[in-house]
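With one protein chain removed, the remaining protein chains of the complex are shown where they sit.
As written, the chain order gives the labels A and B, with residue 1 at the start of each chain.
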Amino acid sequence: MEKQKNKEINEFLQKGYEYGFETDIESETLPPGINEDVIKIISAKKEEPEFLLNWRLKAFAHWKTLKSPEWSQLNIDPIDYQSISYFSKPKQDDGPKSLDEVDPKLLETYEKLGIPLHERAKLAGVAVDAVFDSVSVVTTFKDKLAEAGVIFCSFSEAVQDHPELIKKYLGKVVPYRDNYFAALNAAVFSDGTFVYIPKGVRCPMELSTYFRINEAKTGQFERTLIVADEDSYVSYLVGCTAPMRDENQLHAAVVELIALNDAEIKYSTVQNWYPGDEKGKGGIYNFVTKRGDCRGENSKISWTQIETGSAITWKYPSCILRGDNSSGEFHSIALTNNLQQADTGTKMIHLGKNTKSKIISKGISAKSSQNTYRGLVSMSKGASQSRNYTQCDSLLIGNKSGAHTFPSINVNNTSSTLEHEATTSKISDDQLFYCQQRGIDEEDAIGLIVSGFCKEVLNELPMEFAVEARALLQVNLEGAIG
Amino acid sequence: MNNKKENVLEINDLSVSTSGSKILKGLNLSIRKGETHAIMGPNGSGKSTLAKTIAGHTDYEINNGTIKFLGNDLVSIPIEERSNLGLFLGFQYPIEIPGLSNTAFLKAAINAQRKYNDLKDIPANEFLLELKSKADQLGLDQSFLSRGVNEGFSGGEKKRNEILQMLMLNPKLSILDETDSGLDIDSMKIVADGVNSTRNEETSTIVITHYERLLNYLEPDYVHVINDGRIIKTGDSTLANELEEKGYEWLTKKK
Partner (left out) sequence: MADQEKIKNQFSSENIASIISGKSDYPDWFDKFKRLSLQNLLDQNLPSIKDSEWESTKINSLTKKLFNNDFDASDSVNILAEDIEKDTNKITISFSNGIYTCSEELPSYIKILSHAKDKDQFRDLLDMNKEHASSFSPTLNSLILSDLLLIETSNNQKVDTLIHIINHTSNEANLAPRIEIRAATNSSVKIFEEVKTSNNSIMNHVLRLNCQKNANIEFYKVIDRQENSHYLGTQDIEASEDARIKFFLWDFGGDTSKTVTDTRLLGKKSEINYSALFTPNKDLHSGNQIKINHEASDTKSKIKVRGVLHDHSSGVFYGKIKVKESVTKTSAFMENKNLLLSDDASISSKPILEIYNDDTECSHSATSGSIDKEKLFYLKTRGIDEVEAKSFLINSFIEEISGEITNKKIQDIFKKYLLENGKS
C-alpha cells in the first residue's frame, strides 16, 4: 500500500519542464575565459565611464585572491570559470525604439514564456524591462514612469544617463569584498536593472523584469540597484525561466536595495530556472547575493520569493536594519524535487533602535532533494527594543528527501525580544485520506495541502505573480472569495 | 410483488485485518435505498474498521469477502472515486489541515464530483450561496469559511463541519462514525436535523454510535449490534432501547 502511494506521489512530481526550448538567434558572444582584457572589452562595449572600469578591475583583482566557497550541505561539481563566456549580446545595432523594432523571434520567445509584452503592458499597465541574455532588449513605458520622475531602466542605460547616482550607490550595500560571487559579479556584470524613486513618490505601477539565459556556457551576471528616496514606495517583481541545457549554467547576480527615511521597497521573485533532469544533469546554478539596507528611519524592505527551479540554489536575501524603527521581512517558499539542492535563508541584522524583522520560510522537499534553511538574526547592543519573529517550517514528501534548518541567533541587549519556531512534518496519511474521501484525487490533494502549508507566503505576493506562483506549485488558490 | 428496493451497499462475508490483527471476521450487511441503519457495539468490536474499510483506507486489508456499492465491487475502486460515486464518511476524529480554507476545500471536492459526472465547475456565486445557507443551518459562524479545515475548531464544530460537507456533497450513502461523541444536546439536535434533512428515498445512512440519544432523533430502520468483528444481532429501533437498559454484555455474553 505504501508503495502504491509513493508511486502516485512520484508521478505527481514528474511534471515535465514546460519551458524547455531554445531561441535561434545570432549572438555576439565572447570566447570563454576571464582576465583583465575581457573586463576591459566588456566595459568598452558598454562605453562605461572610467570610475566604473576601475571598480571592475579592483573587484577582479580581489576575486583572484579568493577561493571558491564550500558549503556543508551542497554537493557541487567544481565550476571552471575559464570555460564560461562572460558576454553575449543578441545581434542588434543600437537598441530598438519601439516593440516593432524588436526581433520577432525574441518576442515569440516571450510569448512562449507567458509574457505577452504588449498585451500585459496595455492591460495591466506593467512596465517590463526584458533582459535577453546579457543586454536589455526592450524597455517599455519608460516615458510614463518618467512623468512620475521614476527612473526604471537597464543598468547600462543608467550608467550613461545617471552616472552620479550609480557612483553614489553602487557597491554600497554589497561591496565587491563581500563574498566570492559578489567579487566576480562586480568584475564582469553585464547588465541588470536600475530603479530610482524620487522623494515622496509612490511608484504608479508594479515594476518587473524577466530574465532568460540562452547561450550555452554563458554565465549570467546581472546587477540590480534599487534606490527609494525619502518617503517613496516601489514594488518590484522578478521572474525567471531558462531552456533545457546539458551543461550547468551559472547565475551569480547581485541585488542591492537602499531605502532612505520613510521609504519602502517590496522585492518579489518567482524563480523557475531549469532544475536539471531526474538524474540531476543540467540545470542552473543560482548563486545570488541580495541585500537591503534600511538606511533611513522608519524605512522598510521586504523580500518575497518562490523558488522552484535551479539545480543548486544559494541565496540569502538580507536586511540591514540600520535606521531606527526600520523593518525587514522575508517570506519564502522553496520547493525542491528530484536531485535539486537548495541552501537558502536570510540574515536580519538589527542595528537601529526599535527595529523589527519577520521571517516566514516554508521549505518543501520531495524525492531525493535537499532543502536547507540558513538564517541569522542578530541584535546588536544598540538595537534596543527590537523584535524578531521567525517561523520556518519544512514539509517532507517521501522518505528520501532531506530538510535541514540552521538558524543562528545572537542577541546582545536586554530589551529586545526574539521568537523562533520551526517544525518538520510530512503530508500525513490522514490528511490525504480525508481529501480523497471527499472525492479529491491524490495529486490535487497534495496540491491543496501544500498550498495550505504555504498560505502565509503566497498571500504576500503581488497579484501579478499569483498566476505564475499557482502554476509553479500546481495548486488552485481560492480567488473567488473577497 | 417486485417492490424490492435496490441494494445500495452489499457486504458479504467480509474479513478485514490491520497491522496483522484480524478485526472483521466474516461480516454481512445489506443496505437498501432510502434506509437508515444504526450500528452499535462495544469498543474494539470493529465499527470504525468497517467504516474505514468501506471508504477505502489503505491501513486495512481485506482478507476475504466482498463489498459492493451501487453494484460496483469496491475493492479496485480508489478512495476518491468511491466518493465521486456517492459515498461519504463522517470521520470520528475530523482531520485538521491548517492553511487550507474550508471554502477552498469544499469547492475542490464539489468540483471533483462534478467533473466525474461530466459537469462543469460550480459557478462561484452559486457555491457561496449554498455554502452560506448550509452553514447557517448547522449553526456555523460565517468566519469559519476562511479558517483552515477544522483548524482551531471545538469538538462540536468539527462534527458539524462534517455534516456540512455531507450536505454540500449530497451522497447516496453516508457513514457517520460516532458523529455524536462529544456533542452537547444542542449540537446533537442540529446534527440530527441536518442528517434528517437529507433523508429521502434516494439516500441511505449508516449511523455508528454508542448512544441511544442520537437514534431517538434519527429513528433508524434497522439496528445492528457488532461484536468481535461480526454482526451478532439485528433488530429495529427498540433494540437500541434494550441495549441502553441492559448494556452490551446481554448480547455478547451469549454464545
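We adopt the following convention: a contact is a pair of C-beta atoms (placed from the backbone, for glycine too) under 8 Å apart; a residue touches a chain by one contact, two chains touch by 3 or more.
All figures in this text were calculated on a predicted structure; none of them were measured in a lab.
Considering the whole complex, the hidden chain is in touch with A. In the complete complex, the residue from A:S68, A:S83, A:N412 or A:N459 that touches the missing chain is A:N412. Contact between subunit A and the absent chain runs through residues 381, 384, 394, 396-426.
Simple rule for what comes next: only the chains that are shown with their structure count from here on.
Here subunit B touches subunit A in the complex through residues 55-59, 61, 78-80, 82-84, 87-89, 91, 94-95, 97-101, 103-105, 107-109, 112-113, 116, 124, 127-128, 145-146, 148-149, 165, 169, going by the rule given at the top. Considering their complex, residues 1, 4-5, 428-431, 433-442, 444-445, 448-449, 451-456, 476-478, 480-481 of subunit A touch subunit B.
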